[in-house]
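A protein chain is absent from this complex, but the other protein chains hold their places.
Moving on to subunit A:
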Amino acid sequence: MLMEITGPPKAPPVTAERPSPLRRVLRGAPPYLYLAPGLALLVIWTYRPLTQTAELSFHSWNLLPTTPMVPVGFANYERLLDLPDLGQATLRTLVVILGLLPFSVLIPVVVGLLSRQVRGRGKAVYQAMVFAPMLVAPVASAAVWRWLLDPGGGAVNRVLGIDLNWLYETGSAQFSIIVITGWHILGFAVLVVSAGLAGISGDYGDAASLDGASRWQITRWITLPLLSPTLVFLTLMTVLLSAQWTFPLIDTLTQGGPADSTTNVYYLLWDYSFHSYDAGLGAAAGMLLFAGFGIIAAGLVWLAERLSFHDN
(Lines give C-alpha, C1' and ligand atoms only; values in the text may rest on other atoms or scores of the structure.)
Protein backbone atom coordinates (compact mmCIF):
# COMPACT_ATOMS: atom_id res chain seq x y z
CA MET A 1 0.00 0.00 0.00
CA LEU A 2 1.28 3.40 -0.90
CA MET A 3 1.58 5.63 2.10
CA GLU A 4 2.42 9.26 2.28
CA ILE A 5 4.04 10.41 5.52
CA THR A 6 1.77 13.08 6.95
CA GLY A 7 4.33 14.81 9.09
CA PRO A 8 5.43 13.88 12.60
CA PRO A 9 2.55 13.35 15.03
CA LYS A 10 2.29 16.13 17.56
CA ALA A 11 1.96 15.62 21.27
CA PRO A 12 -1.04 17.13 23.05
CA PRO A 13 -0.12 20.60 24.34
CA VAL A 14 -1.01 20.00 27.97
CA THR A 15 -0.06 16.83 29.82
CA ALA A 16 -0.53 16.22 33.48
CA GLU A 17 2.52 14.27 34.59
CA ARG A 18 5.13 14.89 31.82
CA PRO A 19 5.90 11.38 30.53
CA SER A 20 8.90 10.76 28.31
CA PRO A 21 8.86 12.46 24.87
CA LEU A 22 8.47 9.15 23.08
CA ARG A 23 5.37 8.25 25.04
CA ARG A 24 3.88 11.67 24.42
CA VAL A 25 4.37 11.23 20.69
CA LEU A 26 2.75 7.81 20.83
CA ARG A 27 -0.20 9.10 22.76
CA GLY A 28 -0.80 11.85 20.21
CA ALA A 29 -0.47 9.52 17.24
CA PRO A 30 -3.90 7.78 16.96
CA PRO A 31 -5.91 10.52 15.22
CA TYR A 32 -3.15 10.94 12.63
CA LEU A 33 -3.03 7.21 12.06
CA TYR A 34 -6.79 7.09 11.47
CA LEU A 35 -6.48 9.99 9.07
CA ALA A 36 -3.52 8.52 7.21
CA PRO A 37 -5.26 6.35 4.57
CA GLY A 38 -7.72 9.04 3.51
CA LEU A 39 -5.10 11.75 3.64
CA ALA A 40 -2.65 9.71 1.60
CA LEU A 41 -5.29 9.26 -1.11
CA LEU A 42 -6.11 12.97 -1.05
CA VAL A 43 -2.47 13.94 -1.38
CA ILE A 44 -1.83 11.52 -4.22
CA TRP A 45 -5.03 12.00 -6.20
CA THR A 46 -6.11 15.57 -5.47
CA TYR A 47 -3.45 17.88 -4.08
CA ARG A 48 -0.38 16.50 -5.87
CA PRO A 49 -2.14 16.80 -9.27
CA LEU A 50 -3.37 20.25 -8.32
CA THR A 51 0.18 21.51 -7.74
CA GLN A 52 1.36 19.71 -10.87
CA THR A 53 -1.35 21.38 -12.90
CA ALA A 54 -0.24 24.70 -11.46
CA GLU A 55 3.30 23.90 -12.55
CA LEU A 56 2.20 22.63 -15.95
CA SER A 57 0.35 25.87 -16.59
CA PHE A 58 3.74 27.59 -16.91
CA HIS A 59 5.00 25.04 -19.42
CA SER A 60 4.32 24.01 -22.95
CA TRP A 61 3.77 20.29 -23.46
CA ASN A 62 1.95 18.10 -25.98
CA LEU A 63 1.19 15.14 -23.68
CA LEU A 64 3.76 12.85 -25.30
CA PRO A 65 6.02 11.18 -22.73
CA THR A 66 8.95 11.50 -25.12
CA THR A 67 8.84 15.28 -25.57
CA PRO A 68 10.07 17.40 -22.67
CA MET A 69 8.04 20.16 -21.06
CA VAL A 70 9.30 23.61 -22.06
CA PRO A 71 9.00 26.40 -19.49
CA VAL A 72 7.19 29.35 -21.03
CA GLY A 73 6.42 31.64 -18.08
CA PHE A 74 3.05 33.31 -18.30
CA ALA A 75 2.67 32.67 -22.05
CA ASN A 76 -0.18 30.17 -21.59
CA TYR A 77 -2.15 32.62 -19.48
CA GLU A 78 -1.53 35.42 -21.97
CA ARG A 79 -2.60 33.22 -24.85
CA LEU A 80 -5.68 32.16 -22.93
CA LEU A 81 -6.75 35.72 -22.25
CA ASP A 82 -6.03 36.72 -25.87
CA LEU A 83 -8.07 33.87 -27.35
CA PRO A 84 -11.78 34.62 -27.59
CA ASP A 85 -12.62 31.00 -26.59
CA LEU A 86 -12.34 31.39 -22.85
CA GLY A 87 -14.47 34.51 -22.64
CA GLN A 88 -17.17 32.94 -24.79
CA ALA A 89 -17.08 29.68 -22.85
CA THR A 90 -17.38 31.62 -19.58
CA LEU A 91 -20.35 33.50 -20.97
CA ARG A 92 -21.99 30.23 -22.00
CA THR A 93 -21.30 28.79 -18.54
CA LEU A 94 -23.10 31.79 -17.06
CA VAL A 95 -26.02 31.23 -19.42
CA VAL A 96 -26.23 27.62 -18.26
CA ILE A 97 -26.12 28.67 -14.60
CA LEU A 98 -28.87 31.24 -15.13
CA GLY A 99 -30.86 28.72 -17.15
CA LEU A 100 -30.61 26.14 -14.39
CA LEU A 101 -31.62 28.44 -11.53
CA PRO A 102 -35.34 28.11 -12.38
CA PHE A 103 -34.97 24.33 -12.05
CA SER A 104 -32.86 24.37 -8.91
CA VAL A 105 -34.49 27.27 -7.04
CA LEU A 106 -37.57 28.86 -8.59
CA ILE A 107 -39.76 25.89 -9.53
CA PRO A 108 -38.89 23.96 -6.34
CA VAL A 109 -39.86 26.94 -4.17
CA VAL A 110 -43.14 27.52 -6.01
CA VAL A 111 -43.97 23.82 -5.94
CA GLY A 112 -42.93 23.54 -2.30
CA LEU A 113 -45.17 26.46 -1.27
CA LEU A 114 -48.13 25.23 -3.31
CA SER A 115 -47.95 21.69 -2.00
CA ARG A 116 -47.32 22.23 1.70
CA GLN A 117 -50.76 20.85 2.55
CA VAL A 118 -50.03 17.53 0.88
CA ARG A 119 -48.79 15.02 3.42
CA GLY A 120 -48.42 11.34 4.15
CA ARG A 121 -48.32 8.54 1.64
CA GLY A 122 -49.39 10.70 -1.29
CA LYS A 123 -46.50 13.06 -0.75
CA ALA A 124 -44.03 10.16 -0.55
CA VAL A 125 -45.26 8.80 -3.89
CA TYR A 126 -44.99 12.20 -5.64
CA GLN A 127 -41.54 12.76 -4.20
CA ALA A 128 -40.41 9.34 -5.34
CA MET A 129 -41.53 10.20 -8.88
CA VAL A 130 -39.97 13.65 -8.93
CA PHE A 131 -36.70 12.36 -7.55
CA ALA A 132 -36.28 9.42 -9.96
CA PRO A 133 -34.44 11.36 -12.74
CA MET A 134 -31.62 12.12 -10.29
CA LEU A 135 -30.76 8.42 -10.34
CA VAL A 136 -30.66 8.05 -14.13
CA ALA A 137 -27.09 7.61 -15.31
CA PRO A 138 -25.99 10.56 -17.46
CA VAL A 139 -25.26 8.42 -20.50
CA ALA A 140 -28.60 6.64 -20.27
CA SER A 141 -30.24 10.03 -20.01
CA ALA A 142 -28.33 11.19 -23.07
CA ALA A 143 -29.58 8.12 -24.93
CA VAL A 144 -33.23 8.56 -24.02
CA TRP A 145 -33.22 12.31 -24.71
CA ARG A 146 -31.60 11.81 -28.06
CA TRP A 147 -34.45 9.45 -28.83
CA LEU A 148 -37.11 11.82 -27.49
CA LEU A 149 -35.61 14.77 -29.41
CA ASP A 150 -34.87 12.85 -32.59
CA PRO A 151 -35.94 15.07 -35.50
CA GLY A 152 -37.57 12.21 -37.41
CA GLY A 153 -39.28 9.81 -35.01
CA GLY A 154 -38.82 11.44 -31.61
CA ALA A 155 -41.84 11.86 -29.39
CA VAL A 156 -41.25 15.57 -28.69
CA ASN A 157 -41.37 16.74 -32.29
CA ARG A 158 -44.29 14.50 -33.16
CA VAL A 159 -46.36 15.62 -30.19
CA LEU A 160 -45.55 19.28 -30.83
CA GLY A 161 -46.01 18.77 -34.58
CA ILE A 162 -42.75 20.54 -35.45
CA ASP A 163 -39.60 19.58 -37.25
CA LEU A 164 -36.76 20.93 -35.15
CA ASN A 165 -33.35 19.29 -34.92
CA TRP A 166 -33.01 20.17 -31.23
CA LEU A 167 -29.45 19.04 -30.58
CA TYR A 168 -27.89 20.07 -33.86
CA GLU A 169 -29.05 23.65 -34.24
CA THR A 170 -27.14 26.44 -32.54
CA GLY A 171 -30.27 28.02 -31.09
CA SER A 172 -31.81 24.99 -29.45
CA ALA A 173 -28.79 22.86 -28.49
CA GLN A 174 -27.89 24.88 -25.41
CA PHE A 175 -31.56 25.09 -24.45
CA SER A 176 -31.90 21.30 -24.71
CA ILE A 177 -28.83 20.73 -22.55
CA ILE A 178 -30.21 23.08 -19.90
CA VAL A 179 -33.63 21.41 -19.85
CA ILE A 180 -32.16 17.90 -19.67
CA THR A 181 -29.86 18.91 -16.81
CA GLY A 182 -32.77 20.67 -15.14
CA TRP A 183 -34.79 17.47 -15.39
CA HIS A 184 -32.01 15.64 -13.54
CA ILE A 185 -31.69 18.03 -10.62
CA LEU A 186 -35.26 19.29 -10.21
CA GLY A 187 -36.38 16.44 -7.96
CA PHE A 188 -33.42 16.84 -5.69
CA ALA A 189 -34.07 20.57 -5.31
CA VAL A 190 -37.79 19.98 -4.66
CA LEU A 191 -36.90 17.59 -1.85
CA VAL A 192 -34.35 19.95 -0.33
CA VAL A 193 -36.84 22.84 -0.36
CA SER A 194 -39.57 20.62 1.04
CA ALA A 195 -37.25 19.54 3.87
CA GLY A 196 -36.40 23.20 4.48
CA LEU A 197 -40.08 24.18 4.61
CA ALA A 198 -40.88 21.31 6.96
CA GLY A 199 -38.21 22.61 9.33
CA ILE A 200 -39.90 26.00 9.67
CA SER A 201 -42.15 26.12 12.71
CA GLY A 202 -45.78 26.98 11.98
CA ASP A 203 -45.97 29.18 15.08
CA TYR A 204 -44.61 32.30 13.38
CA GLY A 205 -47.20 32.11 10.63
CA ASP A 206 -50.01 31.46 13.10
CA ALA A 207 -48.95 34.43 15.22
CA ALA A 208 -48.76 36.67 12.17
CA SER A 209 -52.13 35.54 10.88
CA LEU A 210 -53.66 36.38 14.28
CA ASP A 211 -52.23 39.86 13.74
CA GLY A 212 -54.09 39.98 10.44
CA ALA A 213 -51.29 39.16 8.02
CA SER A 214 -52.41 37.71 4.69
CA ARG A 215 -51.09 34.38 3.44
CA TRP A 216 -48.90 36.12 0.88
CA GLN A 217 -47.47 38.46 3.52
CA ILE A 218 -46.62 35.48 5.71
CA THR A 219 -44.91 33.76 2.79
CA ARG A 220 -43.02 36.86 1.74
CA TRP A 221 -41.90 38.16 5.14
CA ILE A 222 -41.66 35.02 7.27
CA THR A 223 -41.39 31.82 5.26
CA LEU A 224 -38.99 32.95 2.53
CA PRO A 225 -36.51 34.66 4.90
CA LEU A 226 -36.47 31.55 7.10
CA LEU A 227 -35.93 29.46 3.99
CA SER A 228 -33.02 31.61 2.82
CA PRO A 229 -30.22 29.27 4.02
CA THR A 230 -31.72 26.53 1.85
CA LEU A 231 -32.01 28.90 -1.11
CA VAL A 232 -28.42 30.10 -0.75
CA PHE A 233 -27.28 26.50 -0.56
CA LEU A 234 -29.13 25.56 -3.75
CA THR A 235 -27.78 28.62 -5.55
CA LEU A 236 -24.24 27.83 -4.44
CA MET A 237 -24.64 24.29 -5.72
CA THR A 238 -25.97 25.45 -9.05
CA VAL A 239 -23.12 27.92 -9.52
CA LEU A 240 -20.41 25.46 -8.57
CA LEU A 241 -21.74 22.28 -10.12
CA SER A 242 -23.75 23.22 -13.21
CA ALA A 243 -20.76 22.93 -15.53
CA GLN A 244 -20.00 19.52 -13.98
CA TRP A 245 -23.58 18.34 -14.36
CA THR A 246 -23.80 19.33 -18.01
CA PHE A 247 -20.42 17.86 -18.94
CA PRO A 248 -21.40 14.22 -19.60
CA LEU A 249 -24.45 15.33 -21.55
CA ILE A 250 -22.37 17.68 -23.69
CA ASP A 251 -19.73 15.03 -24.20
CA THR A 252 -22.24 12.41 -25.35
CA LEU A 253 -24.85 14.57 -27.10
CA THR A 254 -23.25 17.58 -28.78
CA GLN A 255 -19.45 17.37 -28.25
CA GLY A 256 -19.52 21.10 -27.57
CA GLY A 257 -21.18 21.89 -30.89
CA PRO A 258 -22.90 22.88 -33.06
CA ALA A 259 -20.43 25.70 -33.81
CA ASP A 260 -19.21 25.60 -30.17
CA SER A 261 -22.64 26.70 -28.94
CA THR A 262 -22.57 24.26 -26.00
CA THR A 263 -18.86 24.53 -25.12
CA ASN A 264 -18.69 25.58 -21.48
CA VAL A 265 -15.49 26.14 -19.49
CA TYR A 266 -15.07 22.50 -18.46
CA TYR A 267 -15.62 21.24 -21.93
CA LEU A 268 -13.13 23.79 -23.26
CA LEU A 269 -10.53 22.53 -20.78
CA TRP A 270 -11.15 18.95 -21.81
CA ASP A 271 -10.90 20.00 -25.42
CA TYR A 272 -7.57 21.84 -24.95
CA SER A 273 -5.97 18.90 -23.18
CA PHE A 274 -7.33 15.87 -24.95
CA HIS A 275 -8.34 17.05 -28.41
CA SER A 276 -5.82 19.81 -29.14
CA TYR A 277 -3.07 18.15 -27.02
CA ASP A 278 -2.16 21.52 -25.57
CA ALA A 279 -1.63 20.47 -21.96
CA GLY A 280 -0.14 23.78 -20.81
CA LEU A 281 -3.08 25.77 -22.09
CA GLY A 282 -5.53 23.31 -20.54
CA ALA A 283 -3.69 23.54 -17.21
CA ALA A 284 -3.72 27.34 -17.29
CA ALA A 285 -7.46 27.33 -17.99
CA GLY A 286 -7.90 24.85 -15.14
CA MET A 287 -6.06 27.06 -12.69
CA LEU A 288 -8.11 30.11 -13.66
CA LEU A 289 -11.24 28.02 -13.23
CA PHE A 290 -10.15 26.73 -9.83
CA ALA A 291 -9.34 30.25 -8.64
CA GLY A 292 -12.56 31.67 -10.08
CA PHE A 293 -14.82 29.06 -8.50
CA GLY A 294 -12.94 29.32 -5.21
CA ILE A 295 -13.57 33.08 -5.09
CA ILE A 296 -17.24 32.68 -6.04
CA ALA A 297 -17.76 29.95 -3.45
CA ALA A 298 -16.09 32.00 -0.72
CA GLY A 299 -18.21 34.99 -1.70
CA LEU A 300 -21.45 33.04 -1.59
CA VAL A 301 -20.61 31.43 1.75
CA TRP A 302 -19.80 34.89 3.13
CA LEU A 303 -23.10 36.20 1.77
CA ALA A 304 -24.95 33.25 3.28
CA GLU A 305 -23.51 33.98 6.71
CA ARG A 306 -24.49 37.62 6.48
CA LEU A 307 -27.94 37.29 4.90
CA SER A 308 -29.31 34.17 6.51
CA PHE A 309 -31.95 34.52 9.15
CA HIS A 310 -31.60 31.88 11.79
CA ASP A 311 -34.56 30.30 13.44
CA ASN A 312 -33.36 30.30 17.03
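Just so it is clear, a residue touches a chain if its C-beta (ideal position, glycine included) is under 8 Å from a C-beta of that chain, and two chains touch if they have at least 3 such contacts; residues count from 1.
Simple rule for what comes next: contacts and distances are computed from a predicted model.
Engineer: So one subunit is absent here. Using its UniProt record, which name fits best from "1,4-dihydroxy-2-naphthoyl-CoA hydrolase", "Thioesterase domain-containing protein", "VWFA domain-containing protein" or "ABC-type glycerol-3-phosphate transport system, permease component"?
Structural biologist: "ABC-type glycerol-3-phosphate transport system, permease component"
Engineer: Among A:Gly122, A:Gly171 or A:Gly299, single out the residue that touches the unshown chain.
Structural biologist: A:Gly122
Engineer: Looking at the whole complex, which of A:Val72, A:Met134 or A:Leu164 touches the chain that is not displayed?
Structural biologist: The missing chain is touched by A:Met134.
Engineer: Taking the full complex into account, what residues of subunit A touch the chain not shown?
Structural biologist: Residues in contact with the chain left out: 10, 12-13, 28, 30-32, 34-35, 37-39, 41-42, 44-50, 52-53, 56, 63, 65, 107, 111, 114-118, 122-148, 150, 153, 155, 158-159, 183, 186-188, 190-192, 195, 233, 237, 240-241, 243-244, 247-248, 251-252, 266, 269-270, 273, 279, 282-283, 286-287, 289-290, 293-294, 297.
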